[in-house]
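Every protein chain but one is kept in place in this view of the complex.
Here is subunit A:
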Amino acid sequence: MNFSILTNNIDMFLEGFKVTLMASVIALIASLLLGAFIAVLRIAPNKLLNWLGTIYVEFIRNIPLLIIMLFVYLVFNFKGLTAGTIALTIYTTAFIAEAIRAGILSISKGQMEAARSSGLTYGQAMRLIILPQAIKVVIPPLGNQFINLVKNSSLVAVIAGGDLMYQADLISARTLVVMDTYILVAMFYLLLTIPLSLGVGYLEKRLAKSN
């Protein structure tokens, strides 16, 4: 393994790492909030809302992320990184919505009935009783989605987003050291995903204890 690739191009690797980290964190937070919203749409006692939620999920999760990315990039004429982060958010939201919906449905119907029969509104019951319980169930599948999100962010390279993958493409094209460059890039991705995995595992254990 040729480590001079790393030392000679450390600035580019770090820049790519920073960009990938930023795109992932922004898309993660945004898709978590939007995902919770879409999940509630799909479950709310209103046919129109259910229908809107279902259309979003089925449409978005059944087309390739790369196409969504190109679409946002070309149609709205955003910069690569901006378009990429938006596309990642749109795409990941669909999967997170499904994970959260499954979590909500796993909570016994009696919880909602007990809450409603004490006079709480649907919204209060959802917020105070159902979602806090659902979040525990949802953490492992959310962890999977977050890891996928970080890895999917490598597609941003295709629209010149300046991320890790993009930098690696530049370095390998310039130096013609292909294998080692991509091995190094894989290491940088692991630097992001392994702590994420461990963090999710830790959270899972801690929440399990509180029950």
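One rule holds in what follows: contacts are C-beta pairs under 8 Å (C-beta built on N, C-alpha and C of every residue); 3 or more make two chains touch, one makes a residue touch a chain; residues count from 1.
Just so it is clear, contacts and distances are computed from a predicted model.
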item	value
Chain excluded from display, named as in UniProt, from "Dihydroorotate dehydrogenase B (NAD(+)), electron transfer subunit", "Aspartyl/glutamyl-tRNA(Asn/Gln) amidotransferase subunit C", "Heptaprenyl diphosphate synthase" or "Glutamine transport system ATP-binding protein"	"Glutamine transport system ATP-binding protein"
Residue among A:L6, A:A30, A:L120 or A:A160 that touches the chain left out of view	A:L120
Of A:N2, A:T54 or A:Q133, the one touching the omitted chain in the full complex	A:Q133
Among A:N8, A:N46 or A:S108, residue touching the chain not depicted	A:S108
Chain not shown, touching residues in subunit A	108, 110-111, 113-121, 124, 128-129, 132-133, 136, 210-211
